[in-house]
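One structure below.
One protein chain is absent from this view; the other protein chains keep their places.
== chain A ==
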Amino acid sequence: MAVIEVERLHKRYGDEVAVHDVSFEVERGEIFGVLGPNGAGKTTTVECLSGLRRRDGGRVSVLGLDPVTERDALRQVLGVQLQHSALPERLRVREALELYASFYRRPADIDGLLTRLGLTEKAGAAYKRLSGGQQQRLAIALAMVGSPQVVVLDELTTGLDPHARRATWELVEQVRDAGVTVLLVTHFMEEAERLCDRVALIDAGRVVAVDTPAGLAARAGREQRMRFRPSEPLADAELLALAEVTRVLHHGPQLEVVGTGNLVHAVTSLLARRQIIAGDLRVEQATLDDAFVSLTHATTSGATS
């Protein structure tokens, strides 16, 4: 069942249209990515569904609630981590969590949150003394402190170093494993590929595609390549007989098979039937990056990570 429904969302700022026409549904328990280049309308979309902005058109429902007219009820069950948000510099970690916990009818256990987010040692530290990664972890903790059913995480790992980014990804997976539906806004392909069950690709205020990361990658239509050293000789004709295979190249003892669609599955099945082992197997597949570039009009850097 869909916990977030966005239907023909439209939002203008004066004459400028930030979101033309965005529709998608998020199912309970999934990590759903909203992906797109900078300025595509991602943040405006999540701001509209968090009740932070009033939409100019369309319908939005989060857990059956209208973010504008049922704002108070929604606040109690929706956790939001916003890009560009902060805490008073001198507020301490535990104080921040206790403060935000007091706003909710069903607050989470603060010590448990501190432990899960690795902030126990920093419980007494002032906000301004935290590193970027620690501030982001606190932001996740604050989004979780009301025991929400849905959390919105906006550009969670922007500005974090690779180590902190990976640690944060694990936290997002933990959040989902705790039964919370996650809406993740990002422009990092790697992040979407790693975390998201499904992704809505947004460009210039419109949804370009909604699919799994792998599905999106396949739409990029790029050739896939497999390289391996077969344990037994294998006739090219047998490979070329597969619908997925377009070309076979030889590099000494190595074979390179080029094709489309579910190439890997087709070739490995054939090898299994012939009881041939593929040594040094390497697969080069279309990535979300390729899909992103081919499906959006992103020509500048910064759209890729």
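What we mean here is this: contacts are C-beta pairs under 8 Å (C-beta built on N, C-alpha and C of every residue); 3 or more make two chains touch, one makes a residue touch a chain; residues count from 1.
Convention: contacts and distances are computed from a predicted model.
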Task = Write down which listed name, "Periplasmic binding protein domain-containing protein", "RagB/SusD family nutrient uptake outer membrane protein", "Acetolactate synthase" or "ABC transporter permease", is the UniProt protein name of the chain that is not shown.
result = "ABC transporter permease"
Task = May I ask which residue of A:Ile31, A:Val93 or A:Leu142 touches the chain that does not appear here?
result = A:Leu142
Key: Candidates A:Ala18, A:Val34 or A:Leu87 - the one touching the absent chain   = A:Leu87
Message = I'm checking contacts with the chain that's been left out. Which of A:Ala2, A:Val17, A:Leu99 or A:Val293 qualifies?
response = A:Leu99
Query = Per the definition of touch given earlier, which of A:Val17, A:Leu52, A:Ala125 or A:Val258 contacts the omitted chain?
reply = A:Leu52
Task = Touching the hidden chain in the full complex, which residues of chain A are there? Just list them.
result = 50-52, 65, 69-70, 72-73, 75-76, 80, 82, 84-91, 95, 98-100, 102-105, 142, 146
